[in-house]
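Omission of a single protein chain aside, the complex is shown with its protein chains in their original locations.
After this line comes subunit A, so read on.
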C-alpha cells in the first residue's frame, strides 16, 4: 500500500477515535497529542533551526493563561480562543526576539530559560491573572459537557497534525532549505544571501505560537489553571525526552518518542521516580548508541523506501 493511503487511513482512524473510546482513553489520547504538538514545535526550533530552547514551558503557560484571560474578558468562545492564544504567544515571542536574538547558543538558551521564569513570576504576582491561586475557566458554561472530552481531543488532534503538516511543508519549501543551510554552515549560508535573523525569527515565532496553542488546548479541559501547573518545568523535561528519544530533527520523531514516553509512563506508573529514572537512562542510551533516536533507527531498518518516515 502506498504511504499516502496509509497516512489517510491513520488520520481518519484518529478523527473517529472519540466514537469508540471511553473517557479515560480519550483523555490520555489528548494528552499524547498535546505532547506530540509541543515536541513538534520544539523540534522545529531545535532540530531544524539549531536553536536550543529550555524555556518553552514559559510559552505553554502563556498559551494556557491566554485562553483563560481572553475568554473571561472578551466574548470569545473557548475554541476560538485557542488560535488567539497562539497569536498572543507569537506576539510575545516577536517582542522578546530582539533581546534573545542578540545571543547565540548558551546565551540564547539561558535567556530563554530566564524569560520563562519571568513569565511565571509575573503571572504569579499579578492580580489580573489571578495570582498564585490561579483562575477558573469563566467560559466553562458555554461548553457542551457531553462533548467536552471529544472536542478537547479533536482540538489536540488538530494542533498536533497541524504542527506536523506545517513542519513538513516548511521543510520542503525554500524557507526550510535556508533554515537547514543556516544550521549546517552559517557563514556559507550568509554568503549566498540567506538572512540569518529573519529566518530564525520566523521559525522562533512559529515554534512559540504552536507551543502556545498546544498549551491552551492542554488546559481547556482542566477548567482551572494555576501558575505552578502552567509553568511547570516538567513540560520542558517531557518535550526534550520525547524529541531526543524519537529522533531530533526528524518529523516522525515526536510521534515515536511520544509513543515510547507514554508506554514507559503507563507501565511504570507505580513509581513516578523509577519511571523518570528509566526515561533518563533511555535518553542517555539513545545519545550513546543511536543519536538519530527511534526515527533514525527505523530509517536504517526500512532503508529509504518509505519517504514518509524520513525527513523531507
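Criterion: a contact is a pair of C-beta atoms (placed from the backbone, for glycine too) under 8 Å apart; a residue touches a chain by one contact, two chains touch by 3 or more; residues count from 1.
The rule is short, and it goes like this: contacts and distances are computed from a predicted model.
Novice: According to its UniProt entry, is the unseen chain "Glycine betaine/proline transport system permease protein", "Amino acid/amide ABC transporter membrane protein 1, HAAT family", "NADH-ubiquinone oxidoreductase chain E" or "MbtH protein"?
Specialist: "Amino acid/amide ABC transporter membrane protein 1, HAAT family"
Novice: Which residue among A:85, A:279 or A:298 touches the omitted chain?
Specialist: A:279
Novice: With respect to the chain omitted from the figure, which of A:41, A:90, A:217 or A:244 is a touching residue?
Specialist: Only one listed residue reaches the unshown chain, and that is A:244.
Novice: Of the residues in subunit A, which ones touch the absent chain?
Specialist: Where subunit A meets the chain not shown: residues 46, 52, 99, 102-107, 109-111, 113-115, 117-118, 121-122, 125, 233, 237, 240-241, 244, 248, 273-274, 276-277, 279-284, 287-288, 291.
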